[in-house]
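All protein chains but one are shown at their positions in the complex.
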Amino acid sequence: MQSDLATNNKQKNNFEKVLEILKTMALKPSGFIGLSILIFHILLALMSPYIAPYDYKAISPNTMLLAPSAEHWFGTDSLGRDVFTRTILGGRTALTVTFFGSLIALLWGGLLGIFCGLVGGKIDDVVMRVVDAFLSIPWILAMLLIVSLLGTSTQVLIPALGFFYGKGIVRVARAATHDVIAKDFIVSARARGHSNMSIIWNEIIPNVRDAILVEGAMRWSWMLLGFSSLSFLGFGVSPPTPDWGLMISNARGLMSFAYWSVIAPIVGLSSLIIGINLTADAFAKALGIDRSTKAPV
Amino acid sequence: MLLLILKRIGLGLITLFIVSLITFVGVEVLPGDACTTYLEREAYGPALDACIKRLGLDIPSYQRYLDWAANVVRGDFGYSLSGEMPINEVLGPRVKNSLVLASVSILIGIPLAIVLGIITALWRDKLPDIIISTITIFSMTIPEFISATLLILIVAIWLGWLPGIVIIPSDATFYELLSNIILPVVAISMIMTAHMARMVRSSVIQVMASDYVQMAILKGVPYWKMVFRHVLPNALLPAINVVALTIAWLLGGVVVTEVVFNYPGLGRLVIESISNRDLPVVQALAIILASIYVGINLIADLMTLMLNPRLKSLQIKK
Partner (left out) sequence: MNEIIESVKNLSIGFNSQTGKQISILRNVTTNIKKGETVGIVGESGSGKSTLALAMMGYIKQGLFALEGECIFKSEDLLKMNSRQLEKIRGRKIAMIPQNAGQALTPNLKIGYQIDEALKLHTDLNKNERDNKISELLNKVRLPSPETMAFRYPHELSGGQQQRVAVAMALAGKPDLLLLDEPTTGLDVTTQAHVLELLRFIAKDTGTSMIYVSHDLGAIAQVSDRIVVMYAGEIVLEGPARKILKEPIHPYTFGLLKSIPKLSLTGLPDSMPGSQPQPGSISDGCSFYERCNLASDKCKNNSPELEYLNNLDTSVRCFNHKDLIQENKLHHSTITRKDTVQKNNNVLNLKDVSITYAKQKFFDQLLNKISDENPTVKDINLDINKGETIALVGESGSGKSTILKSIAGLLKTKDGQIKFINERILSSDLKLRDPNDLRAIQLIFQNPDESLNPNHTVEQILTQPLKLYFNLTGNELKKNIIDLLKKVRLGEFYMSRYPRQLSGGEKQRVAVARAFAAKPDIILCDEVTSALDVSVQAAVLNLLQKLKEDLGTTYIFVSHDLAVVRAISDRVAVLYQGRLCEIGPSQNVYNYPSHPYTEVLLGAVLEPDPDIKPKLVAEDIVEEKPPEKGCSFQGRCPRKLGDICNKEVPPWQIGENGNAIRCHIKINELKNLQNV
């Protein structure tokens, strides 16, 4: 009973902590804007199937390349599809793929990083060398190769993106772990004779968690950038699924006379990336981490 | 000192070796070999046999790796499948074109980033910082293909100032190139400059808060002299490595930008060879791009070594 109460208390504490962090973030103008944009996009992604006025794949030769009007707010594209419908639906795949991709990146990158930071020595050297080697192949080449050989389904995209964007998290987690294990409270726990697992769980993870989470949030925005670049190049989701990158790519050739079909997805994608980025920045600041010196690797 | 340089170079070579293994093994384990992937439906009979023969797919893979690696070391990447010509001939002009694009972007981007970073740091939280920082956040987060598309829409289509699409042969001369690359350079350097400016900013702010800067002020050193003698050398030194990583990361952005502008560089070759499933070319590209990455980082490492008095005297002592 007593311990139940204690854990309850702790959970409440954690909940309060999250609320407090959100409050700190929202108090700064940039954090407020970022959070609002992000929440707006998440709500839109959840509700868009119910509020979309048209069928996103309905092709009609009668309505090709119409300018914005009361019927078609953002006009229509070269196949006569409603741009507004496709725009509000266009973030769904991107958000899902990159969100789960970031989770995977966070998981394997964080764990491997903590492991390397802990073990140190030769194993650490070898692992980091291999990670470095993976890092030196431009992500786009590797991604393109994987996608072109294995296909563009989400089952391929999510783990592949997660893998390639986890490398940076390995570095951050490793550096943070390195810093923490030199501290006296770890020495103290070791001298007391705690098991390694208990030290990792109780002493190290709480102290590297913030840095890794912030890095993960940042990866999310970069992954979104990478994912939309892939779709733009035609290696992301396959048509006729509405996707901003793909829409921009398709409408680009005709933009000299139908700019609307390119502007709408651009605004959608840019605002989401900026939203995530501002949120991640505010998150980092709220936790007291300066991450502007880190390279986007 | 020399030993340390050699060590860094050695580490770079090890990285390249691992890269070559990864690409080779990667191509091996992915479904289908180079010939079946390339020929697709026509992968039977004499065409397949000829292809297999040419690529040496009939010999054991470790042997093939060794042969291939030995040739790569000698600078020979073998034959492209689609063009049926030596990869070197395909690559040569493309490498040159991409180098022009990348180096012009870097030459403009780095000084601009340093200036912007310093301005934002010295006027921290004042109007110049707020304006520039807002702009950098935008240009940092917006993908290259969007900024490139918008540039074409606004500058080329609406204003009609510059050509929107690069229409030049891949063996164009340097001058022909230069007039065509203004928009691509802007698109690439925007995101890179923004990233680097932010790093310079935070590095300068950190140094400005240090004890030795306070000491310089209390010594009566005039403000700008203090900035140039006491702050900048110490702020920019750690930024070198980070800048190198940024540049290397942006190689991916170069690919996308080249596609948007139809620029005949390595980036477009990447897309072309992957679309054509020309695996030997893809392998060659991986090695080349990885070498650029390793090279840039090596230069950064060596620059830091040369410029940091702490490391310098450490090495002399040993």
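The first chain written gets the first letter, and so on, giving A and B; residue counts start at 1 in each chain.
Simple rule for what comes next: contacts are C-beta pairs under 8 Å (C-beta built on N, C-alpha and C of every residue); 3 or more make two chains touch, one makes a residue touch a chain.
Computed from a prediction, not measured in an experiment: that's the story for all the values here.
Colleague: Would you indicate which residue among A:23, A:57 or A:183 is in contact with the undisplayed chain?
Modeller: A:183
Colleague: Among the options B:210, B:241 or B:304, which residue touches the chain absent from this view?
Modeller: Result: among the candidates, B:210 touches the missing chain.
Colleague: Contacts of chain A with the missing chain: which residues?
Modeller: 2-3, 183-185, 187-194, 198, 202-203, 206-207
Colleague: For chain B, which residues reach the chain that was dropped from this view?
Modeller: Against the left-out chain, chain B lists 209-223, 229-230, 233-234, 237, 308-310, 313.
The criterion applied here is as follows: only the chains that are shown with their structure count from here on.
Colleague: Express in whole angstrom the distance between the two chain centres, defined as the mean CA positions of chain A and chain B.
Modeller: Computed from C-alpha means, the inter-chain centre distance equals 23 Å.
Colleague: Applying the document's contact rule, which stretches of chain B touch chain A when the two form their complex?
Modeller: 11, 14-16, 18-19, 22-23, 26, 30-32, 37, 137-138, 140-146, 149-150, 152-153, 157, 195, 198-199, 201-203, 238, 242, 245-246, 248-249, 251-252, 255-256, 259-260, 270-271, 274-275, 277, 282, 285-286, 289-290, 293-294
Colleague: Which part of chain A faces chain B closely enough to touch in the complex?
Modeller: So the residues of chain A in touch with chain B come to 129-130, 132-142, 144-146, 148-150, 221, 225-226, 228-229, 232-233, 235, 245, 248-249, 252, 255-256, 259, 262, 266, 269-270, 273-274, 277-278, 281, 290, 292-297.
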